[in-house]
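Reviewing the structure listed below.
The complex appears here minus one protein chain, its other protein chains still in place.
Order as written gives the chain letters A and B; numbering starts at 1 within each chain.
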Amino acid sequence: MAVRTRSLFALAMLSGGFSLVSAALFVALDAVDVAFTEAAVGAGISTVLMLGTLALTSRYERAPAHKPWLPLFVVTVTGAALIYGTLDMPDFGDPNAPAMRHVMPEYLERIPHEIGVPNIVTAILASYRGYDTMGETAVVFTAGIGVVALLAALARRRRRGEEEES
Amino acid sequence: MQQGVSWEYLVGHANYWLFVLLMMTGLYIVVARGNFVKKVIGLNMFQSAVIMLYISMGKVAGGTAPIFPIHGEIDPATVYTNPLPHVLMLTAIVVGIATTSLALALIVRIREEYGTIEEQGIWEAEQEIAARERRQYGEVFGEGSQ
Partner (left out) sequence: MRHHLILRVITKILAGTIMLFAFYVQFHGDYSPGGGFQAGVILAVAFILYGLVFSVETVQRVMPPWLVHRAMALGLLLYAGTGVAALLLGYNFLDYAALNAHDPEHGQELGILLVEGGVGITVTAVMLSIYYAFVGRTPVIGDEEW
């Protein structure tokens, strides 16, 4: 339905609902921090931004001009390749999977006496992977500057220009 | 793949297949649809599928959320879910919304320049501009005007 509908308003609302449902999925997978973020970001801010964009552009999508067979073929081939790739993956919830073996036991062992912060996610986020998080913050900052430069700065210049003209 | 296809194998891998399906739905929207807002939503679906894939890889059967008890001893028998994917995906979501808003800002600017947010409409507008310029400069340079 999300693929076929041409009303972008319905689409924005659906994607907000999708975020809320995926937040519930993250809770079920024990990722409470991620669920928290997804609920706040996906269902809150991104819906507002989508609606803001729609108000500035248009509400409906034009009917597609091409037949969907080529994209469908591409997507099917890619999906088949990805599924072939998952065949060797460890089972869901397998405690002996490679992802659980290397750094995770070390973190769990070191955090209680090295950092003293009970929330393991916060401890790793801010301390062990501090560089990483600083980079992410810088990316958020850069994206913010980009949006301001694209929309706000130009509007201000235009307004000033109009004032000078009048 | 030596053990053949058993019921456990199917159940243990169905999550990956579902996420692949979701990811391909997003990819299909990006490739097949011409509306830019819709493309951005498709990219978001793609991103969500990747995030879910990582989170589901970190799940340990019988595990609990990775938060130690505040006071008291840590029970060594407690199994915690792998916190590392959570850390990575948590930041990925916030970076994702920031870059999404950058894309949406670009769409707004495109709409202001071209008056449309459809791929087809922009192509038509570009053709029009090219034709106008060819006419204009063809006269100036005296080249064959067709």
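Simple rule for what comes next: contacts are C-beta pairs under 8 Å (C-beta built on N, C-alpha and C of every residue); 3 or more make two chains touch, one makes a residue touch a chain.
Since this is a predicted model, take the numbers as computed values, not measurements.
Visitor: Can you say which of B:23, B:60, B:88 or B:105 touches the chain missing from this structure?
Guide: B:105
Visitor: In the complete complex, which positions of chain B touch the hidden chain?
Guide: 65, 67, 70, 90-91, 93-94, 97-98, 101, 104-105, 108, 111
Visitor: Pick out the residues on chain A that sit against the missing chain.
Guide: 9, 32-33, 35-37, 40-41, 44-45, 48-49, 52-59, 113-119, 121-123, 125-127, 130-131, 133-134, 137-138, 140-141, 143-145, 147-148, 150-152, 155
Here is the rule we go by: only the chains that are shown with their structure count from here on.
Visitor: In whole angstrom, how far does the Cα centroid of chain A sit from the Cα centroid of chain B?
Guide: Computed value for the inter-centroid distance: 7 Å.
Visitor: Where on chain B does chain A make contact in their complex?
Guide: 1, 8-9, 11-17, 20-21, 23-25, 27-29, 31-35, 37-38, 41, 44-45, 48, 51-52, 55-70, 74, 79-102, 104-109, 111, 116-118, 120-121
Visitor: Which positions of chain A touch chain B when the two form their complex?
Guide: 2-3, 8, 11-12, 15, 18-19, 22, 25-26, 29-34, 37-38, 41-42, 45-46, 49-50, 52-54, 56-58, 61-62, 64-66, 68, 71-72, 74-76, 78-79, 82-83, 86-95, 97, 99-100, 103-104, 107-108, 111-112, 118-121, 124-125, 129, 132-133, 136, 139-140, 143-144, 146-147, 150-151
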